[in-house]
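A protein chain is absent from this complex, but the other protein chains hold their places.
On to chain A.
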Amino acid sequence: MADVKIFREVLPKQGQLSVEDVTTMVLCKPKLLPLKSLSLEKLDKMQQAAHDTIRQQQMAEKEKQEKAH
């Protein structure tokens, strides 16, 4: 308890308060992710499906060629 009395709070009642402005580095801000619209989702899905079918067909053709050799 005695220590508390030694460090008493000092609040100046008058005069100006000045703080030196230090430039700090800035962080990029947190990013809310935009929700996708239904048609965008459908487009993405269709594109993915198209991609998959093409890839499957390519794989099948490759296998055929390998078997032929």
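To be clear about the criterion, contacts are C-beta pairs under 8 Å (C-beta built on N, C-alpha and C of every residue); 3 or more make two chains touch, one makes a residue touch a chain; residues count from 1.
Note that in this section contacts and distances are computed from a predicted model.
One chain of the complex is hidden; its UniProt record names it "Tetratricopeptide repeat protein 8", one of "DNA-directed RNA polymerases I and III subunit RPAC1", "Uu.00g038260.m01.CDS01", "Tetratricopeptide repeat protein 8" or "Probable vacuolar protein sorting-associated protein 16 homolog".
Residue-level contact of chain A with the missing chain is found at 21, 23-37, 39-40, 42-44, 46-47, 49-51, 53-54, 57.
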